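Heads up, one of the protein chains got dropped from this complex, but the rest are sitting where they should.
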């Protein structure tokens, strides 16, 4: 039987992707939608300005949107997917956990909190056990799990593959070319970005630099010990709709050839979860791939793609890409939901 | 009296910019235009598909385009600006020099040749003296001077400013977001680049890595001794018309704060040449500048702009930008022409 | 058993779409690929620069591309899909028909020839009977069937729906906003179209004006009698990848309200062919739909969408849209192939 789920912040860009992914999902059944006060009480069809190129699911379209508070959620709902603005998430997510709901959240609040698992299932599924610590400390019946920022999710699996293959990573430089959908429907005005690029996304660089160390870290039963790799990020917004492309330089303690790196990425295991693609990382031989428009939908938008592996002046150099609102946001939360289900938290 | 000049490869994207810059130039007078065989004999108006948003100059429009060979150039022409495809440049530029013409070339051939000055006047004007070596070795009456690649020109002045302020540069990472005009009018098809980015530009990374060391090097009277800074580049094409944006990380032997770096860039001197802007480098305080569409025309397209100076995990981090077909190509060649004139080579 | 088919001009933008559509098609099996001399003898993977966001089918990738001449086609192939440049099509298509092949062609040559059926199956399937006249006159064992131009296909079904509902159409104005893919992979350079629009596409307006009258005409057993509607077209290229959007004004002899027009379009029947979507025409109530990026993939790219039906100063006004390389080209040819199969021509 499908787990009944709710979507917090269901009308935004990531909320719409969540609905697109959850509606046909065999393990989950959409039973509640929330949005801001303004939209509460409206049918989803009018509350959301649906802008995906798949049709709005009929059954969801007629659901009434509730306010974003525990009282709006039916009791038989077990799992909530959250794509709230971080300031709202910081305020209300603990209320839902307190009220007994398991929350798989894409919001950036609390991602680095000591007792909140920040998880990419294929990379650090074992961090989920931190929930025991969380429940001990907070006394929640529910639970709060986070997925990382979209730009973090894009490059961390490639680093994880190298680490898994035994390379000790020391220094990473990453420059991002990020799509406009990462900022939400009204995040980037057309006058700002057509025939242009913006070399700044607020707080984004810090997210790549800190979340990556946590994701690659180890859970020792009590806390996450961060990986010691040092990361420097530079973030840019460019005129693409979907798909974050990243240039990565890696310096390892050991000799790391492009061929060995490609092999490590190709062999990096996927998981036996419904939304996890196999292989997880598609490695291109062509030096000009991956490209956002051509490769963002690989693995139904859940694959990481990599290419252009070459020797750099300082070590290894390559490019990687992921669909920022699927693998990098809505799909990441859904995948964490699948992991929670698999691990008996629902 | 104005020096009579010719333009080799006058119909392409850079050729058109050359004509736009040279036509009103008080020191130069356009007296000859060449193009490929196909166009030779045609009036410029029909030979060139003019695509700038300034009108084609009337007097140039009616000039007849000649073949790209010394015999097409009137004897009273002294200086040739070359924006030929590099394979053509490699073949014919020596012929023009042999025939006595001074050639200021934007073509990529021979840029790293030991006896060819590769010059950004504000950065290494003294490298021009290498022409004495060139004439000795080649026996030319003419001379060959090169400007660097557009993506090299964008970041080297910022490094030169740091070096000039006394910082010893050790390691530089640079990621480029390059405009489509850098590939010429037909270089990038719209289907390749709309809603997309391409993380590969053939040979471009090597140009940034090698040309930068030469430009920052020293001429010891006999040869150029390259600077010891190590550079790693990653190049991307994005959907902008003009203006290359670059993310730069710099590690210096000495402590280098963002404030000191900004001061060094602001104080870096310009030259008293007509096309050299003052200041050479415009430093923005806003973290989201420079941006291609907003800042590429600063200083009539000849300024370098920089911004987002901040402490990086590994040293200093910032962004810089230049207009790739003006400062990065046609304007660079014209500026070298002005330097040649100032130094008595014409 | 699947009909064995070949693709003439298999490496171009429409050729790639043909392969994407034909590879999984249960009625057809790709057995031959041709391209220009340059590519003949190469495996398809290297001959075609594959640029779709679906992967190149493995079995097709390893096929050897042949020259575009009857001798390259195995004897057991019955049906050829042609997306040749029109000058090539004009030269070689008759040879293939002479040699006994049935050709479903997207090329613009011979579309208005008196004995060549120009067919959109849902609109004028009965025109296929013109093949009897064709065979009589030309003595071919094979046959030549054409689909119309992409911009014609976009608006004609909406007119057909109005005509089918009994309205006598008198005057039509249509302005098109056409995607770059309509010109092929290298048809529109990025420098021409980013931040721009081009109000001219060679010969395109004439195609809309003449093909529409033929498609809406009647086959009297001997020839096609053109519909008497007068059409004036104005064609523009805009910076979209796929999807032609058209603004249409219709003046009918009879009173034609937006509501009645919407009903006529909604009720216009589809066909029981595999690639024909049901409904054929999706009518939006929102005034700002259809939009290329949101609606071009409706019905797997084979639906026509319409919206913004409103009273005009002069009659009826609305907008319509179709995916230009699917419904407007490759899918149109495949659909004609299905019609040929259904009607016993294979």
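Residue numbering begins at 1 within each chain, and the chains themselves are lettered A, B and C in the order written.
One rule holds for everything that comes next: a residue touches a chain if its C-beta (ideal position, glycine included) is under 8 Å from a C-beta of that chain, and two chains touch if they have at least 3 such contacts.
Every value quoted in this text rests on a predicted model; they were computed, and no experiment measured them.
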Identify the residue among C:165, C:238 or C:346 that touches the chain left out of the display. C:238
If the hidden chain were put back, which of A:122, A:195, A:246 or A:338 would touch it? A:195
Sole touch to the unshown chain from C:23, C:209 or C:226: residue C:209
May I ask which residue of C:36, C:54, C:86 or C:196 touches the chain that does not appear here? C:196
Identify the residues of subunit B touching the omitted chain, counting contacts across the whole complex. 51-53, 194-195, 241, 293-298
Logged for subunit A, residues touching the omitted partner chain are 13, 51, 180-181, 185-195, 239-241
Write the list of subunit C residues that the hidden chain touches. 171, 173, 175, 177, 194-200, 209, 230-232, 234, 236, 238-241, 245, 247, 249, 287-294, 307-308, 312-314, 317, 319
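Note that only the chains that are shown with their structure count from here on.
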Shared interface partners, meaning chains that touch subunit A and subunit B: C
Same residues or different residues where subunit A meets subunit C? The copies count as same if more than half of the interface numbers are shared. same
Distance from the mean Cα position of subunit C to that of subunit A, given in whole angstrom: 40
Multi-chain contact residues (two or more partners), subunit C: 51, 194-195, 241
